[in-house]
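Removed: one protein chain of the complex. Kept in place: all other protein chains.
Per-chain residue numbering starts at 1, and chain names A, B and C are given in the order in which the chains are listed.
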Amino acid sequence: MGGSTMDQIVQYIQSYLNTRGLTPGAAGNMFWVLVYIMLVFLGLSVAVIAMNWLERKILAHMQVRLGPMRVGPHGLLQPIADAIKLLLKEDIMPAEADSFVFWMAPLIVVLAAFTVFVVVPFGPTHAITDMNIGILFMLGVSSLSVLGIVMAGWASNSHYPLMGALRSSAQMVSYEVAMGLAVVSAILMTSLNKDGTGTLSMIGIVQAQQAQGVWFVFKFFPLGLIAFFIFAVAMVAETNRAPFDLAEAESELTAGFHTEYSGFRWSLFFLAEYSAMIAVSSIAVTLWLGGWLRPFPNLLTGPTWDQAFSYIPGITFLFFAATCFYNTVRMPKHPLFRIQTIGLAGFGVVLGLIGLMLFISGVSMRIQDIFWFSAKVAGFMYLYIWFRGTFPRYRFDQLMQMGWKVLLPMGLGVLIGTGGMGLRSEIWNQAVLPFGRWIWSLV
Amino acid sequence: MTPVATPFFFYLFAGMMLIGGILVITRKNPVHSALALIVTLLAQASIYLMLYAPFVAGVQIILYAGGIMVLFLFVIMLVSIERSMKERQFNSQRVVGIIAATALGGLFIAVYSKGKDIFPDHAVRMTAAEAPNVQSVATLLFGPYMFAFEIASLLLLVAIIGAVVMAKKRI
Amino acid sequence: MESMLHITTLHYLVLGAALFLLGVIGVLTRRNVVIVLMSIELILNAVNLNLVAFSRMSGGLHGQVFAIFVITDAAAEAAVGLGILIAFFRNKETVNIDEVNLLKW
Partner (left out) sequence: MTDPNTTLSHLDLADLATHEKPFLDANELVINMGPQHPATHGVLRVILRLDGEKVLGLECVIGYLHRGVEKIGEHRTYTMFNPYVDRMDYVAAVSNGLGYCETVEKLLHVEAPPRAQHVRVILTELNRIASHQLWLGTHALDIGAITPLFYTFRDREEILKIYEKYCGARLTTHAFRIGGLQYETYTGFEKEVKTFLNFFRPKIDEYEELLTTNRIWVERTKNVGAISAEDCIALGVTGPVLRASGVKWDLRKAQPYANYKNFDFGIPTGQNGDTYDRYLVRMAEMRQSVRIIEQAVDALPEGPIMAKVPKVMKPPVGEVYHSIEAPKGELGYFIVSDGSTQPYRVRVRPPSFVNLQALDLMCRGELVADVIAVIGTLDIVLGEVDR
């Protein structure tokens, strides 16, 4: 009996592998759903840690300094040291705070930030699930994080957090409108096929780009580009990052809504901020930059090009490994640096092995989608850091003006323009030509 | 993509909704009430999903939980709630109100127990709702209900203007 | 017990009725305007639940479309209601609904 149960379980697990082209959620296979959730969670945590280190290093190099150099070679272990520090720190709760709400707020923010990854498509089958309302779900759940921020600000029972929360909620609610309009114009583009039905499903959107043979950012040039620009601005505002970081404007409100938070709870906010950044970047990548599609999927077709592009992930990792080895050689030749040098070399070896693994044809075919998706998201992450290094901060009224008086009309215009371009033959045949004929008949 | 363990999730979300609803009307602090209402709304969104109405569920989350409730919280923070929290929470007609509500509840029970046979006895029918929900809703919304849709947009415009006129100090 | 495990339309209707009652009790008994407005939201949600359940029962999507209209209406109601609340609070410095009696004869 036990053996047959075992067999059933194994069969259940294997049954998913036979369903080609379905996400585990769509196939309804609980085991693989859990595996995917674990993988996404793990990948996201690694991404946040890497992002933490990269932001410090890149920002530091933009600002003519070195950034973390002490913990591990080139500060590679700094995020881990920070995490340990934050976990060990005292968790302070203000005496007059509303303890339950204070306790709940970071959880809600983190939950909202992580839940959106349920529908993010890292590949045609590499998503936890594919929902009919995918993009709506993403926007909806990410808009829930504003609740956590408001709760945090209110529960702290202090003026600066309250003002930060009010600013933040007003900002997020108003930029959601512009964001939504930009998203709608991209969704409208998905409906430009033979049967005329679009889709809200994240996977469907990427497949529509594949079918139409163009990334939506280049579609109806420059309409797609403008919509993308609106979204790119709104998403920076949505995640409260510079130059829209008024909610946590250090010089004005000390730290905004999380002024009173410390230790682990604070680190939850930090985690949520970074995963929200990754989440909105994923939306942008999915909607406009072709999601998991490699560059030029329609132009450079054929097995040769497929083969060539499948080498790129491996080459990238080998390049990282080579960078590590180069810096290993450049390390100071002092006994005190011996451990760091060995560590850096070890890191390089690990990266190199990953790179070599990616050359195995089976692996490279499976990993490609994820690689291209992550590479595009990484580009957005660099953009975030770049913004932070370059721009001063907007003032609140200017921010609102930008949202309501610039982005919103632009979004409406793009939406109308996209609709008009999509229906241009119908408009020409059914409105302009008859009207012209009518005028002609009058003459 | 059929729902799994329907009874379990139904009772779970129904319980969340009812507990949330009770908390909404009993809490002293409006912020707590608002949070309880959010729990209710999210649980209701899940129930919409079980009823094969994903688009309504999405709208519920994005509009209700993400929009209207933020507005509520915003206003609660603008008005000072300190004083109202110290005051009596229920008004003088509370007894009459509860009696009236109980009578209404009795009416509901009577109607539902008399007429339970007209509802399908077992699990609800599988229907065309399995088809892509968003597209079908859109076809209805921009087809037969076009006029209602436009009226709704007009209503929203009126509401925007009304809210601005009401809340602005000097126009 | 059997009827407990088969979720029928009636279950949803009873849930909706219960939510409706909670909303009615809130509207009738609370003094805080904010909570009264939230109770109205509860009532609207109860109606929505019924609409969607009926739509599921009948197999069409008309109920869902109506639910969307109701949500739109709720948004408009909340905006205007909260606007009135702010105007009221600015004039009287209270959120007590019993003191909204200027038009009372």
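Following the convention adopted for this analysis, a contact is a pair of C-beta atoms (placed from the backbone, for glycine too) under 8 Å apart; a residue touches a chain by one contact, two chains touch by 3 or more.
In this text, all values refer to a predicted model and were calculated from it rather than measured experimentally.
Interface note for the absent chain: among A:Lys85, A:His159, A:Arg338 or A:Arg424, the touching residue is A:His159. From the options A:Ile108, A:Val206, A:Leu223 or A:Ala242, the residue with contact to the unseen chain in the full assembly is A:Ala242.
Only one residue in the set B:Val24, B:Ile38, B:Ala57 or B:Met77 touches the chain that does not appear here, and it is B:Met77. From the options A:Gly28, A:Gly263, A:Gly389 or A:Gly417, the residue with contact to the chain not on display is A:Gly389. The chain not shown here touches chain A at positions 59, 62-65, 96, 157, 159-160, 162-163, 242-243, 245-246, 249-252, 254, 388-398.
Rule of thumb we're sticking to: only the chains that are shown with their structure count from here on.
Taken together, the touching pairs link the chains end to end in a line with two free ends. A count of C-beta contacts for the chain pairs A-B and B-C puts B-C on top. For the pair chain A and chain B, the distance between mean C-alpha positions equals 31 Å. For chain A, the set of residues that touch two or more other chains is empty. Among all residues of chain B, those that touch two or more other chains are 55, 59, 67, 71, 133.
The part of chain B that touches chain C in the complex is made up of residues 6-7, 10, 14, 17-18, 21-22, 24-25, 27, 30, 33-34, 37, 40-41, 44, 47-48, 51-53, 55-56, 59-60, 63-64, 67-68, 71-72, 75-76, 78-81, 83-84, 87-94, 96-98, 100-101, 104-105, 108, 112, 116, 119-125, 127-129, 133, 136-137, 140-141, 145, 148, 152, 155-156, 158-160, 162-167, 169. Those residues of chain A whose C-beta lies close enough to touch chain B in the complex are 26, 28, 98, 101, 104, 131-133, 136-137, 139-141, 143-144, 146-147, 150-151, 154, 162, 165-166, 169-170, 173, 176, 197-200.
Looking at the complex, you find that chain B touches chain A at residues 1-2, 4, 29, 31-32, 35, 38, 54-55, 57-59, 61-62, 65-67, 69-71, 73-74, 77, 132-135.
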